[in-house]
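Missing here is one protein chain; the remaining ones are kept as they sit in the complex.
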Amino acid sequence: MVRSQETFMATLGLIEYEAASPDVRAVYDGIMATRKTDYINNFWKALAHDPVTLKRTWASIKEIMAPGALDALTKELIYLAVSTTNQCGYCIASHTAAARKAGMTNEMFAELQAVTGMANESNRLASGWQVEVDDRFKT
Amino acid sequence: MVRSQETFMATLGLIEYEAASPDVRAVYDGIMATRKTDYINNFWKALAHDPVTLKRTWASIKEIMAPGALDALTKELIYLAVSTTNQCGYCIASHTAAARKAGMTNEMFAELQAVTGMANESNRLASGWQVEVDDRFKT
Amino acid sequence: MVRSQETFMATLGLIEYEAASPDVRAVYDGIMATRKTDYINNFWKALAHDPVTLKRTWASIKEIMAPGALDALTKELIYLAVSTTNQCGYCIASHTAAARKAGMTNEMFAELQAVTGMANESNRLASGWQVEVDDRFKT
Amino acid sequence: MVRSQETFMATLGLIEYEAASPDVRAVYDGIMATRKTDYINNFWKALAHDPVTLKRTWASIKEIMAPGALDALTKELIYLAVSTTNQCGYCIASHTAAARKAGMTNEMFAELQAVTGMANESNRLASGWQVEVDDRFKT
Amino acid sequence: MVRSQETFMATLGLIEYEAASPDVRAVYDGIMATRKTDYINNFWKALAHDPVTLKRTWASIKEIMAPGALDALTKELIYLAVSTTNQCGYCIASHTAAARKAGMTNEMFAELQAVTGMANESNRLASGWQVEVDDRFKT
Partner (left out) sequence: MVRSQETFMATLGLIEYEAASPDVRAVYDGIMATRKTDYINNFWKALAHDPVTLKRTWASIKEIMAPGALDALTKELIYLAVSTTNQCGYCIASHTAAARKAGMTNEMFAELQAVTGMANESNRLASGWQVEVDDRFKT
């Protein structure tokens, strides 16, 4: 594993394709091929300072986000709901874009936000009122 | 607004249908009719100590969770992903049950957890690495 | 600084007054005097394994929770709202009790939960919709 | 329900009063009348892209934030404590302003932050030390 | 990929070694060999209902937690601090055990909790007071 110690984090700059090592380029190539795009977003260009994490994270996301029992759009909606709950600005912006690309309409977006908001509310009502788990819900 | 001050919260007990006021019974009736069940789960029986909040919360959830641009199952999946992110024990248990009732299979559950976990991970990678939002993601 | 290395955390047991060191007893005495009670709750009996943190935490809480521009009840309500938001089971239980002792009625409790729930909801709506801060709210 | 699909979220722009539908204007009118102001803040102008959620959210907030067992200022303080705990930038800014309008002085603000900070600290101490709930706190 | 649809989540039971598929057993073997133990904890036995996630998660954790620029104990301390911040009961319990196995003394545990608590407090003070990032901290 080689990590570019001299350059990263002094500025936490982004590693462009041209400046990337072969390991990093291979991940970038995989992202572009899988997503059918020639654009690599900043998340990956920052993570490229740690090629081991870059490679593992991309492999994990590729496996997890591939259509399976849940289709690609549903997975993106879940991703966005989690990012919104955690209030991660970068993730909300990038996954709103990704979900739209996967087919999320404006109506879906609005309903997603409504469900996410309500879940965050009722989560606290359940906790604050110290509600016991129903026997039938116990696993 | 009448709230049963004498009884609630000494024990934070649950208000059963038989002991409920007409206002509370009306909500319980609505829940059972909408969900096609004769079971009221503990969340509502606890919230019944505050009939105003009970009524508003049920009306909101009924409106939000009705099928629209997103179907009922997708909404339940989002609800569960948020509850898992917030680590609300009651909500995870009850919404896992609700999602299963809405059609979530074991495979869907497993994929939902995988996406939820990954989103929580990448949310922190994005923040920790202080990634700037891409211009194209800016709204 | 002396920390009772042999005993704590093998079981994470609670340190009762009788078994406590003079340093720990002094804190226990302060808690009982300030709160006009002869009861020390488990939080302190666990923290007593780390007398330095016990002492600092009690001194901080005593200073922070003393009536000032905000009265004692309002401070307890805020404490409970935060604990509910964080879904800390112990803290919800203990601070519900503390707030009731400070004068929280059942109606106040119910309204507190309603506000806490709503704030958690609107926090996500604001983030998910990527709302820009109004110029007039900028500090 | 009509949602302006063409315009919203391409930019997630704000819907001004002049451009708003009658449904949205009715909510804006309600906000301005209740709050005795001619200013609608960005949260509502963004949510206006989803008139159903806009209407429900405003109706809920109006009901929840009205003085009851807790006065308006106390409710705003709780709202701000939750928003701070969740680290929602928009909400901290807007509810700091709202609380000040409701009478929060600089001293109250400072004490609120101190309590909020301490609660967040002790929540983790309680969890990390795995403190069992006292029998007397059990509901 | 084969996921045991019939059995899992009806009870969310645990999959013991004897009942495990060859894929799952291979992961269990890897865990036991790496950790020099014959004990598989419940986290893995639950995740075994989803062999794909089980395999990926173990491979990721093995890679991440291996000693590198940070030693194994430091990594466990970080893991525990995060779990405490998130108030994940299972994770606090299991990673307290793991950290102790990796060499965490009682004093280290106590100091870890103190730092974790303080960080959670100051995180909110920074947000609540809306502190601007210093120019020199900008990346």
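For reference, chains read A, B, C, D and E in written order, and residue numbers begin at 1 within each chain.
We adopt the following convention: a contact is a pair of C-beta atoms (placed from the backbone, for glycine too) under 8 Å apart; a residue touches a chain by one contact, two chains touch by 3 or more.
Small disclaimer: the values here were computed from a predicted structure and weren't measured.
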Next item on the list: Would you mind listing the shown chains in contact with the chain that isn't displayed?
Entry: A, B, C, D, E
Next item on the list: Looking beyond the chains shown, say which of E:32, E:102 or E:125 touches the absent one.
Entry: E:125
Check: Can you name the residues of chain C that touch the chain not displayed here?
Finding: 1, 9, 11-12, 52, 56, 60, 63, 139
Item checked: Residue numbers in chain A that touch the chain omitted from display -> 3-5, 8-9, 49-50, 52-53, 57, 86-88, 139
Next item on the list: Just the residue numbers, please: which parts of chain D touch the chain that's not shown?
Entry: 87, 96, 100, 105-107, 109-110, 113-114, 117, 130
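Criterion: only the chains that are shown with their structure count from here on.
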Notebook entry, point to check: In terms of CA centroid distance, which chain is the most far removed from chain D?
Noted result: E
Checklist line | Over-half contact-pair match to B-E, picked out of the listed pairs A-C, A-B or B-C | finding: B-C
Next item on the list: Go ahead and note the Å separation of the Cα centroids belonging to chain A and chain D.
Entry: 27
Item checked: chain D, residues touching no fewer than two other chains -> 9, 12, 49, 52-53, 57, 60, 64, 68, 85-89, 93, 96, 112, 116, 118, 120-123, 125, 127, 129-130, 139
